[in-house]
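With one protein chain held back, the other chains of the complex are shown just where they sit.
Here the chain labels run A, B and C in written order, and each chain numbers its own residues starting at 1.
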Amino acid sequence: MSYLRLENITKKFGTFIANDNINISIESGTIHAILGENGAGKSTLMNIISGLYQPDNGQIYLQNKPVKIASSDVAIKLGIGMIHQHFMLIPQLTVTENIILGQSKNIHLNIRQKQAEVIALSQTYNLEIDPTAKVEDLPVGIQQRVEILKVLYRQAKLLILDEPTAVLTPIEVKSLILILRQLAERGHTIIFISHKLEEVIKCDTVTVLRRGKVITTTKTQQTTPQQLAELMVGRQVSLCLDKQPVAKGEVILSVKNLHVKDNRGIAVVRNVSFEVRAGEVLGVAGVDGNGQSELVDSIYRTPYSYMSRVRRVGYIPEDRQKTGLILRFNIAQNLILKAFKNQPFSRRGLLQQDAIKTNAVSAMEEFDIRAPDVNVPVSQLSGGNQQKIVLARELAGEPDLIIAMQPTRGLDVGAIEAVQQRLLAQRERGAAILYISTELEEVIAISDRIAVMYKGEFVGILDAANTTVAEIGWLMGGGKR
Amino acid sequence: MITKRFLPIFSPLIAITSALIVGAFLIFIAGANPIAAYTALFQESLSTYFGFGNTLTKMAPLLFVSTGVLFGLKAGQFNIGGEGQIYFGALGSTLVGLYIQAPSFIHVPLALLAGFIFGAFWGWIPGYLKAIRGVNEVITSLLLNYIAINLISYLTQNPLKELNAPSPYSPLIAKSAQLPIILPGSLAHGGILLAIIVVGIIWIIVNRSTLGYRITAVGLNPKASDYAGISVQCTIMLAMTVAGGLAGLAGASEVMGLKYRLFEQISPGYGFDAIAIAFLSRGSVLGLVLVSLFFGALRSGANVMQRSAGAPVTVIYAIQGLTVLFIAIGLALEHRLIQSNNVDHR
Amino acid sequence: SNQTSSTTSNNSGGFKIAIALPGVISDKAWNQSGYEGVQLAKQKLGVEIAHVEKVTQADQTEVLSDFARRGYNLVIAHGGQFDAAISQIAPQFLDTFFIGVNGSVSGANIASLRIDHLQVSYLCGIIAASMTKSNKLAYIAGQEFQATQEELRGFELGAKSIKKDIQIASTFTGDWNDVAKAKEATLALISTGADVIYQWLDSASPAVLQTASDKGVYAFGNTKDQSDVAPKAVLTSAVKHLDVAITYLVELAQKKELKGQIYKLGLERPDILTLGKFSQIVSQPIQKQALNTKQQIVDKKITFVNCQEAGKNTLCIKKV
Partner (left out) sequence: MSVDFISDYLASSLRLSVPLAYAALGGLFSERSGVLNIGLEGMLLTGAFTSAATTFYTGNVWAGIFTALIAGGLVGFLHAFLCVSLRVNQLVSGLAINLVATGLTSFLARLLFNSSSGTQRLPTVPQIRIPVLANIPIVGVLFRQDILVYILFSIIVLTTYFLFYTNLGLNLRAVGEYPKAADTAGISVTLVRYIAVVTGGCIVGCGGAYLVLVQVNYFVEEMSAGRGFIAIASLIFGKWHPVGSFLACLLFGATEALQLRIQAFSVNIPYQFLTMLPYTVALLALAGGIGKSTPPTALGLPYNRNSIKG
């Protein structure tokens, strides 16, 4: 039986059609994946189902009854729960407060009792959590868990997960998928959005969107990742990287016995030592929150402590929207964020508009940044294009060292391919690259050597050619060699 | 759409008209003649020689301070300490005007510089506290207003007081430190030209210079700026310091162009008007000049309405408030209209 | 209502006067008395009048020059803070006469009108010193400037002429509008032991007088006869008929007899400066002493002259 049916859903933003006449039917008790490039209209469609947006046209049927979902409140009452791509958690509030938000009609807030409820719920679904922790103190993986509990707490029958795995570790992904399966078996219907084909393939059905239109809906058993990728992007994509051997050069980065404490005085990086040479990619694998950010921060902020001479450093930050870009600046302005003081962008303290524009035009061409012109604010670009701007800026001027932190997070396969190829090109040029990621396959594919980080320590540095996902995964989880 | 083009002109006009209609009603209740009052308001503040001179005279300090407020806003800093910075700037140029002797071409720039530096100092304090210690600049700059006003009150009452003056004010500053009158016979002085030049310079700095780029970047996203190697702390301090300096110039021009001495109450709230002006200008420099001119006209027209049509001052305050309110509403509605017709760039 | 400012209609030949007020005309004190002054002049002399309230220091020159330009024969600036603006503007408009109330400037077309605040506060000082039990007196005003300083000095001299070692505390609130603060200032003075209070405040003075009454201490009315505000507390009032004084100068001006000088009007003009009704609490001998002293001042047997005390310029008594 179809649980949710969308009929001719159309949504426009101004003249831009984000969803174009969408028809999808989702079976009760199944996991239905939605796949599509960055900006294909997936989130928009989900926001319509969850009442945040109103469609310009079309009809939604829930269990074959036409419904009008006027607000989030209505959606919740209809048993629709959505986990947004950008978490809808309030960082200043506790886990419990976030989970119960807007649910109780009582005046008094019996927080103890609510905490007990949260604990009970988390045990039922095997989603362990500290109900009294403040959300801002939690690693993203745990925050994701809070989001899921939030939806379950509302007793949602239909769960929509918009790129839930973008920030999870492989182990977490595995357990999430297990949980989703379990939920489906209990009668929940699940919509699952992901850019990761190996996850999509584990769902029951998949709908591919391209430029706001449904391209196809199919059972996953009847398709392959390669096919899906091509349907989604509309052209051939290579899912494997071909990495050329590069002769390694001098030591660029040398870290010895590094210790870092966080602002609460807790040691978050402990006794870390490593070297990266020119032409080498050192991958750092590890579960989010094991000290990677602090390690990178410390290297980026005081590079002279780790390098024999002054060198150029390119840095691709973890959060491109918050730390990588100034969203209200346009493309050209973002591209000079680091070099605005230098020739040719500045002369006698004045900005040189022509040089800035030329720079942007050539960067857009070189990095295939898709936007009508250089004056578009980057807030209006899709994640993939935003990331390409960061890359274009950070790779400009032939940096000796490149620190790339989760550079492919949230990107579609096409965009991932583009990013990785850029980085490999830099490697061939002779840059040393520190590549931090939670995506093991990706790390293995791109790195020469892989350091596994666990609780602030490097628990092993492996040769990428001679290791497996299983080995790294085991080390990441605290296993000993 | 053609109407969309003219919206920025129409919406303030509608707003002002609505405020005036409500005001007319109040003037009528108060027993004065609204038509006479408004005739006076417009004739005097904009179309007669002296009246326009008065409007310009009021515009100068407003323009200086609101430019400062806007400059701070560009760096994400909300300077409500304009009032105190005006007082300090006035003090600086008064000291130079009183105690230094120099030919005019040195004395005037020197006194202006002193005004800038004193105001800048008063702006630097909240900037420093914000940048280095994380203290909210709104509260500190507000507190500093009260401190500055009392400090000037003390100085004009004691060490700086003119002998036998019946009220706290300083002696006249030297002739060589006075700004010339630009419209002969009226009160319009060189400070007005200076304000316009300064606005032009600030426009260039904000929009065309690397410094402006840096300040805007910090204002929009301090974290990303920091990662890009911009010193956020320095930028914040700098922006607040310049904002203070600009307000200081307002004080300087009031002393050097209008009053020729330091008074206990040198500013009648220009620092607060400037905040509204900065916001109503939509961040544009032309907007700043126009809105300041309008506020100047309102302030000088307000006096004229009292003098020649007997409209009570209370009604005039109400009209000023309503005008600000209606312009703000107009801006908000206009913004919505534009958003709803927004054409996506892709 | 009585918003009767004229328009500028040209019934020429009429004598036109204008007044610029630093505060609001409804303050029941300084500004209102100035406003009433021009009203009185209109009533008695038939002159055409105009007024502006809330003239800030930044607006002074504009307002004065504008009145002059419109052909007002007499422009009254109500407060010493206008002095500087008058000296700046007057030389440009020789057809207009300027009067600075409480001012100290004079010139070809500038006169000042001063009420000799000090004379009457001197009398109040005598009464206060005779009434106090704690030997602590208090003075409270909005701000410190020449007029308040003189008034305070007079109060002090008067009190010390009775009791040499008497103490006088003074408080300035810094804000003429802040009534609540004025009231708290009064309470603070009372809690430190002051039991007779001399106040010069605008809108806040009823609060001070009523507070004194509630706390069982004495006080003086100022400007108007304020004995009805707090009959139990007000010993007498320093009555200043500024309206009469202004009308007097207007009349001189109309008759073209106004001179460029400082008109200092004191107790010799009882229609302008005088003591108000005495409260019954003030005993006959004390009343008599006050009235005697008043006569001595009128007869110039007691005068006040510039002198130095503790290195500061101030005023002292000279008895003949």
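Operating definition for what follows: a residue touches a chain if its C-beta (ideal position, glycine included) is under 8 Å from a C-beta of that chain, and two chains touch if they have at least 3 such contacts.
Only a predicted model underlies this, so the values are computations on that prediction, with no experimental measurement involved.
J.: If you put the missing chain back into the full complex, which of the shown chains would it touch?
T.: Computed over the complete complex, the missing chain touches A, B, C.
J.: Touching the absent chain in the whole complex: find that residue among C:84, C:159, C:194 or C:315.
T.: C:194
J.: Which is it among C:116, C:144 or C:195 that touches the chain not included here?
T.: Spelled out, the listed residue whose C-beta touches the missing chain is C:144.
J.: Would you indicate which residue among B:21, B:35, B:106 or B:139 is in contact with the undisplayed chain?
T.: B:139
J.: Using the document's definition of touch, tell me which of A:17, A:88, A:171 or A:201 contacts the absent chain.
T.: Of these options, the touching residue for the absent chain is A:88.
J.: Would you write out the residues of chain C that touch the absent chain, in ascending order?
T.: Counting only chain C, the missing chain is touched by 1, 24, 26, 28, 138, 144, 167-175, 177-181, 183-185, 187-189, 191-192, 194, 203-204, 206-207, 210, 228-229.
J.: Since one chain has been left out of the picture, which residues of chain B touch it in the full complex?
T.: Against the missing chain, chain B presents residues 26, 29-30, 129, 133-136, 138-140, 142-144, 146-147, 150-151, 153-154, 157-158, 272, 275-276, 279-280, 312-322, 324-325, 328-329, 331-333, 335-336.
J.: By the contact definition given up top, give the residues of chain A that touch the hidden chain.
T.: These residues of chain A touch the chain that is not shown: 50, 52-53, 71-73, 75-76, 82, 84, 86-93, 97, 100-109, 111, 150, 379.
Keep this in mind: only the chains that are shown with their structure count from here on.
J.: Which of line, ring, star, complete and other names the graph you get from chains that touch?
T.: Shape = line; chains linked end to end, path left open.
J.: Counting only C-alpha atoms to place each centre, which chain is farthest from chain A?
T.: Farthest by centroid: C.
J.: With chain centres defined as C-alpha means, what is the inter-centre distance between chain B and chain C in Å?
T.: The computed centroid separation for chain B versus chain C comes out at 35 Å.
J.: Suppose each chain is reduced to the average of its Cα coordinates; what separation in Å results between chain A and chain C?
T.: 76
J.: If I count partner chains per residue in chain C, which residues reach a count of at least 2?
T.: Touching at least two other chains: none.
J.: Would you tell me which residues of chain B are touching chain A in their complex?
T.: Counting only chain B, the residues touching chain A are 204, 208-214, 216-217, 220-221, 223-225, 227-229, 341-346.
J.: Which stretch or stretches of chain B touch chain C in the complex?
T.: 30-33, 36, 50, 54, 57-58, 61, 150, 153, 157, 164-169, 172, 185, 187, 254, 258-261, 263-268, 270, 299-300, 303-304, 306-310, 312-313
J.: Quick check: in the complex, which residue numbers of chain C touch chain B?
T.: Residue positions touching the partner: 1, 3-8, 18, 24, 50-59, 61-63, 65-67, 69-70, 79-85, 88, 92, 100, 102-104, 143-147, 174.
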